[in-house]
Structure formats: C-alpha cells, structure tokens
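For this depiction, one protein chain was excluded, whereas all remaining protein chains were kept in their positions.
Order as written gives the chain letters A and B; numbering starts at 1 within each chain.
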Amino acid sequence: MRKFLLYLILAVIGIIMLYPLLWLFGASFKSNDEIFTTIWFIPKSFDAEVYKNAWVTVTPYTMGHYFVNTFLIIIPKTVFAVLSSLLVAYGFARFDFPLKKLFSALLMCGMLMPSIVTILPMYRMWSSLGLLDTYIPLTLPSLFACEGMFVFILIQFLKRVPKEFDEAARIDGCGTIKTLFLVLMPCIRPAVISIAVFTFLWTMNDFLSPLIMIQSVEKYPLSLALRLSVDSTGQGYEQRKIIAMSVIGLIPSVAVFALAQKKFISGITAGGLSG
Amino acid sequence: MRSRFYRNPVGVSKFTGLILILPFIIGAVLFIIYPFIYSFIVGLKDTNGGLSLDNYRNILTDSSSRRTLFVTLKYTAVLVPLKLIVSLLAALLLNCELKGIGIFRTAFYIPSILGSNIAVIIMWQYLFTSDGLVNQLLKAVGISPVGWYGDPNYALFIIVLLRLWEFGSTMVIFLAGLRNIPKELYDAAKVDGCGRIRAFFSITLPQLKNIIFINLILQTIAAMQEFNAPYLITGGGPLGSTRTVGMHIYDEMFRFGDEGTANAISWLLFAVIGIIIILLYRFTEKLRRD
Partner (left out) sequence: MKKNILKTAALCCIISLSACSDKKDYSVTMPDGTLDKCSLRFSWWGGDDRHEATLKAIDLWNQKNPDITIIPEYGGWDGWAEKMNSQVSSGTEPDIMQINYDWLISMSPDGDGFYDLDKLSSQIDLSQFDNEVLSFGRVGEKLNAVAVSVSGRSLFYNSEVFSRMGADYPETWSDLIALGNKFGESGLYPLDLDIQSGGTAWYLAVVYIQQQTGRQFITPNGELGFTVEDIKAALSFYKKLEDSHVIRTVRTRTDEDGNAALYQSSEFIGGRVAGVLEWGSAVGKYESVLPDGILEAGPLLTDEKGCSDGWMIKPSLLYAVSKRTKHPDEAAAFINFMLNDEKCADILGTTRGIPASRSAESALEKSGSLKGLAKECNDILERSETVTISPYMELSRMKEFYNTAIESVSYGTADVDSAAKQMFSSVNNYLEKIRK
C-alpha cells in the first residue's frame, strides 16, 4: 500500500514536470494556429516530414553535423572542468598555503559577477589572440577551473570526507595525487558526476558565448543551429519546424541525464573506515 | 613577515596546495582579474571619454534602477527558501530504491533542461493568463480570479513559480549529499526506536548541513543575478514589477549599447551580492560548525 501511494505521488508530480516536453513533441506536428490555441498535447495529425526537414536544415549541413560540433566542445569542456575542479577543490579543502584567503575570496568573486559583463572583454582578448571562430574560447576556460560554482561544490563535499581517509591512504603509501583519485574521489563520486552532468547540460544550452565567439556557420554548435530559423519578421514560417528542431536538440540532454542518474544508484555510501 | 604555521598533513609542504590550485591561479588572472579590471574601468568611463563616477551617480539617483534592486531582493527572499525546501523534499522522495525511480528522477529534472524553450513560455501563458488553468482552479474553489500577468502585485509570482518548477539542479546536489550519508546511522537509529521524522531532523539535516549551505549560497547568487526568466515571460512585467537588476544590465549592455552603465550596475550588484554572502556566512557559522 505504501509503495502504491509513493508511485502515485511520483506519477502526479512527474506528469506536471513532463507535460511541457510532451506538449513540445506534440506541437512539432501542429499547424501554427493549433500551436497557440490548443494545450492538449496530442496533435490533429502526425506528419513525420517535419522531422526530416528539421534534420536536414536549410544550411549545407545537417543537424548531425551540428551535433558533432557540439560534442567537440562539450567533451573537452567536461573533461577539463572535472579534472581541474577536482584538483583545485582538493587544494582548497585539504591544504593550507600562503595567500589561501586571497584565493578563496577570488573564487567567491568569480561566482558573483554576472557573466554578461565578462563576455565583451573576453571577446576582445580572444580577438587579439586571433582565436575567434575556434572552439578554444569555449573550452579553454574550463581547463582553468573557472566555474567557481563547481569548485565550491566539490570543496564542501570534500570537507565531509573524514581526514582519517587521507591518513590511511598516506600510510598505505599514496602520494598526494593518488590520495585524491583513488581514495577521495570515489567518496564524492555523486558530486563529481553532478558536475559533469551540469557542464554537459549548460554547454548544450549555452547560446550567447558561441554566438559571439564563432563566426562560420560550419562551426556552429547545436544551440546556434536551433535558433537559425527564428527571424524577427517571419514570412509565414512554420513554428513546428523550429519546435521539431528543439525536440531533436533535447534528446542528448535527456539521454545523458537519464544515464548519469543511474550512477547515483551505484554511488557508494561511505561505509566507515573499512576498505 | 611573521612566519605562519601551515596546518598540513605530515610531510606536505606549504606549497603543495598552491601547485594544486595552479590552474585556478592562471584562470583567475585571465578570466577573473582581467575582466574585472576591464569592467571596472569601463564602468568609470563617462560620455566624454574621461573617468568619473557619472555612471554610478546616475544609477543610484534613478528611481527605476533602485526599483530593480528592490524587485530582485524581494524575488530572492521569496524564491530561495521555497526552492531549498522543495528540492530537499523532492530529493528525499527520489532517494529511495523503488524500481523505475530513475525515470522519475529524469522526469523531475526535465524542467531544468528545457530552459528557455518556447514550450515553457506557452505553458506559463496557459497557466496564468486570465482564462488560464490557475484562474479556473481558483474559480472552482470560490476565489476570484487574479490578473497574474497584468497586475504589478502578482506578476513576480509567475517568475518565482517558474524557477521553483526548475528545481532539478538543486535537487541533484541534495541527492548527491543524501547518497553520502552512511546507512549505518539510520540503522542505528532504528534500533534505538527512532521514528522516521525524528531521524530526518536528527540525522539527515545535520549530515546535510554543508550541502544545504552550498545550495543556499548558489541559489542566492543565481536569484540575485536572475535575468532569463523575467525576460522571457513578462519582459520586465507590468510597470517594472518584474524587472530585475540582471535585466537592467542586459538592457543597458545589449539593447541600449551603454557599456559604461552596464558595467557600473554590475559592480554595484557584485557589491550587494558580496555583502549578502558575507552575512550568510556569518549567520550560519555557528550552525555549520561540526
């Protein structure tokens, strides 16, 4: 009985959470007036043609090409972000060093400034280095642990791991780095996975940075390709094509999250000092 | 220089930490210090090209600018506590080992993925316009309907609800924290005859202290910088009642092309958020100490 109640609550909330996605999928088959007037997600007719058109796009490249571009950005970015955030968080959480207070303050400061303000100076910097229209401005900052939020999260999670683990590792002969990767990281694995997932999802949705930094359509990531069709003065454009594109664009994000949350299940619960 | 005692594990030099955070040091110079100084100087530029406090003066004396700060503070004060509570409850709910819980976890996270999708805009219109679902529900219970979008007193709640619905990221961090609580603690409590609610308050909450603090800080910063939600849904709202500081900065920077004012507002916002964060740290110091 308890289980049934639980499932019921989960289902009700789940529907509320999921409905816009259902609606979006249904809307990709609806005509313009239908989209803006009906709220029920099942469309009057199903015509898969819209997905074919959406995939092909009017540019010389298909959505597949833009997917690849996006992955060329996301994968290095995620790897860089996780590695550098781990190292830096480890340094802050477990070690004491000169100027630590200054750097902690800098870390906080980095989080407080709205990113809008940093875009133009960054643009000018990359422009003077001749690195515009490459993926470097989009991926390199992650190598330097610039996402203060991730470092901050990892620091707090690391602080919860008892220092005895470090000592035990040291006794077993682990150096500083080994301690981090073999002993500490597994303890905070859910947090590390969260950070990887966040990097992935936010990069997928990130629109302003690639728009400003990238010039050639060939290098557009998915987030830019999705906005290609939306003009301010449309001449009878079909909303459903744009919606179909955004449905296609959402699939990797949903898939990645669905896979990643499985890792949470197998995330260990710190079982004391044994092992 | 007085020599300081660096509390490090045995055999670890005081520079190990520095080496570990080396990527951050480089990154800080390039991506934090440089834009900060650049932004600070641009904020001081006035219309004649010289350096002055004109921009700051204009902002502080403008009543609509002051209003944006008030709106933002109100928004933050309402949203952050609600979001923390909702995310924590959701995380507790999803922390169980039920079969198929993964589907629900993904479902609960979808709103955060949707972001500024047109579906969200249309859904919210469906809910809150005068013939919308919310008003119909109100009518059904006998409360007179509200003009959500058009009434300056209510429009902010539409935005609050939107961000509240997107509790996914906060929930995920709570989930990660819950996963780290040793099961033995709960088992021991059960043996001692501890009820579920008591276990929540005596075990779960204290264990999650740090995590709650993370989310508190992060959500406060995010709420103070909010720009996307009001921009999409209300455009600054009736009579500026949903115009946040974030929107103000965006307008000045990108719509009006006034870099100087945009940067000046950003520094003021930075200062305000900084003060709030410092206050939060102080007030929670006792609670967080182990």
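Here, contacts are C-beta pairs under 8 Å (C-beta built on N, C-alpha and C of every residue); 3 or more make two chains touch, one makes a residue touch a chain.
Just so you know, these numbers come straight off a predicted model, no measurement behind them.
The chain omitted from view is touched by exactly one of A:Ile177, A:Leu208 or A:Ile251, namely A:Leu208.
Considering the whole complex, the residue from A:His65, A:Lys100, A:Lys159 or A:Lys241 that touches the absent chain is A:Lys241.
By the touch rule set out above, chain A reaches the unshown chain at residues 32-33, 36-37, 58-60, 99, 119-121, 123-124, 127, 132, 207-208, 211-212, 215-217, 220, 224, 227-238, 241. In the full complex, the hidden chain is touched by chain B at residues 1, 29, 33-34, 37-38, 41-42, 47, 121-122, 124-125, 128-131, 147-152, 232-235, 238-239, 251, 254-258.
Simple rule for what comes next: only the chains that are shown with their structure count from here on.
Centre-to-centre spacing of chain A and chain B amounts to 17 Å, using the average Cα coordinate of each chain.
On chain B, the positions that touch chain A within their shared complex are 4, 6-12, 14-21, 23-28, 30-36, 38-39, 90, 93-94, 96-98, 101-120, 122-123, 126, 165, 169, 172-173, 175-177, 179-184, 210-211, 213-214, 217-218, 221, 225, 227, 246, 249-250, 253-254, 259, 262-263, 266, 269-270, 273-274, 277. Chain contact summary for the complex, chain A toward chain B: residues 3, 6-7, 9-10, 13-14, 17-21, 23-24, 27, 35-36, 39, 84, 87-88, 90-92, 94-100, 103, 106-114, 116-118, 120-122, 125, 141, 143-146, 149, 151-153, 156-157, 159-160, 163, 166-167, 170, 176, 187-188, 190-191, 193-194, 197-198, 201, 205, 239, 242-243, 246, 250, 253-254, 257-258, 261-262, 264-265, 267, 269-272.
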